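Below is one structure; the comments refer to it alone.
Let's turn to chain A:
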Amino acid sequence: MSETPVQSKQEPNSGHGQPLVQVENLKKYFPITGGVFQRRVGDVKAVDGVSFTINKGESFGLVGESGCGKSTIGRTLLRLNDKTDGSVHFEGRDLHKLSKSELRHMRTKMQIVFQDPFSSLNPRIKVGDAIGEALLDHGLASRQDIKERVIETMKICGLADYHYDRFPHEFSGGQRQRIGIARALIMDPEFIVADEPVSALDVSIQAQIINLMSDLQREKQLTYLFISHDLSVVEHLCNRVGVMYLGTMMEMAPTDELFSNPLHPYTKALMSAIPVPDPTLKRERIVLQGDIPSPANPPSGCKFHTRCPIASDICKEQVPEYRNMGNEHFVACHFA
Partner candidate 1 sequence: ACGGGEEAAAPADNGTEATAPADNAGETGETGTEPAEGGESAIGLTEAEDMSMNPAPALARTDSAILGTVAPQGVFNPLFQQTAYDVAIDDTIFSSMIKIKADGTYENDLAEEIEISEDNKTYTFHLRDAKYSDGTPVTANDYLFTMKMYMDSSYDGQSDPLSWNVVGAKEYNAGTAKEISGIKVIDDKTVSVTVSDYDAMTQINLGAVAPMSEAYYGAGYKQGDLSSVKQLNNKPMGSGPYKLTKYTAGQEVDLQANENYYGDKAKIPNLIYKVTTDTTNMAMLQSGETDLDNVTVNEDNVEELKSMGFLDVNVLKNNGYGYVAMNNKNPLFSDKAVRQALTFGLNRAEVVEAAYGPYAEVINIPQSDVSWAYTADGIEAYDYDPEKAKSMLDEAGWTVGADGIREKDGKKFEINFSATADNPVVDALIPIMTENYEALGIKLVTETLDFNAIMEKKDKGDYDMFFAAWGLTPDPDTTVYITDGAQNNSGYSNPAVDELYAKGKKELDLEKRKAIYAEAYQTINEDAPEILMYQRTNMLAINGRLDGWDVTPYKEYQHSLNQVEIAQ
Partner candidate 2 sequence: MAKELVAFRNLETHFKTSAGTVKAVNDVSFSIREGETLCVVGESGCGKSVTAMSLMQLIESPPGKIVGGEILFEGKDLLKLSKKEMSRLRGNDIAMIFQEPMSSLNPVFTIGKQISEPLLHHLTMSHKEAKARAIELITMVGIPRPEKIYDSYPHELSGGMRQRIMIAIALSCNPKLLIADEPTTALDVTIQAQILDLMRDIKGKMNTAIMMITHDLGVVAEMADFVVVMYAGKVIEEASVLELFREPKHPYTQGLLKAKPIINQRQERLYSIPGQVPNPVDLGDNCHFHDRCEFCMEICKVKTPPLRAHADGHKTACWLYEEEGQRNERNAGSVEARA
């Protein structure tokens, strides 16, 4: 607990519009069990005290190392997992305190596109049904309308109507991802957690989907939590970006600000690692040294210090403050 960064105190209050989602000091620990009797021997601190706000109509990008807790944030934020601590407010209401039926109702307003398209589809349900069933279940449309809307949404997402009666395993990886996107979009939600929605898609479809997402955002004031590895896509789509490392937020800033002026050494490393589609160009990369630490036993002080090229003694001991550097640019680094 003592390791919790002080960032939680400071509520970044950025941008325009009303806050739609407010995440405060969110924590999610997974128990590690061991021994014959599977006793709890520790916790994976997948998310360890993260706070941020997403305003209505904004798209918030979340980038970071694989395994740093992005998907877990996405899930916990939608209460698909139970949280360990902290709170999530959606439209001002604490999601984790809603009753089952209130939550169910709330779900029509917030959707998620899962990272793994295949396992998030029931192998025995035809994709057309899978896309349309939530409408049916919430009584949002008649059976006939649903079919039309499903086909319409499928087309928007780059699927064809003849895909309606197919089962998930009959699709290629990218096609499945599109099914997941269609399933979320058809609900006409206010907020979407998109967990790497385009990483499995070819660039053309990717462009199509991203265009679609930004069109929807413009037209319907949609709000996104956009989780991705692909910084170029994040740059294109998001208004603000948060950079995570080992369960905590390291840096958060409006997109342009972040990309033009990355402050955290980890962000800088990330930026430099982006492959550029030009085989003639060979760039200098910041190579991160050392092993990635375990989220079960994160390093003291700044969690990044074990791999940081500019780390010094203070980093090992003190948790850096999560500071606003102006321009809504927050960073947790002693040297920023």
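The rule we apply is simple: contacts are C-beta pairs under 8 Å (C-beta built on N, C-alpha and C of every residue); 3 or more make two chains touch, one makes a residue touch a chain; residues count from 1.
Selection rule: all candidates are chains of the complex that A comes from, given by their letters.
Just so we're clear, the structure is a prediction, and the values are computed from it rather than from any experiment.
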- Item | For chain A, as assembled in this complex, the candidate in touch from 1 or 2 | 2
- Message: Please output the residues of chain A touching candidate 2 within their complex, sorted ascending.
- Response: 30, 32, 34, 44, 63-68, 71, 115-116, 118-119, 155, 158, 160, 162, 165-166, 170-175, 177, 196, 199-208, 210-211, 214, 229-233, 235-236, 259, 269-271, 273-281, 285, 287-288, 291-297
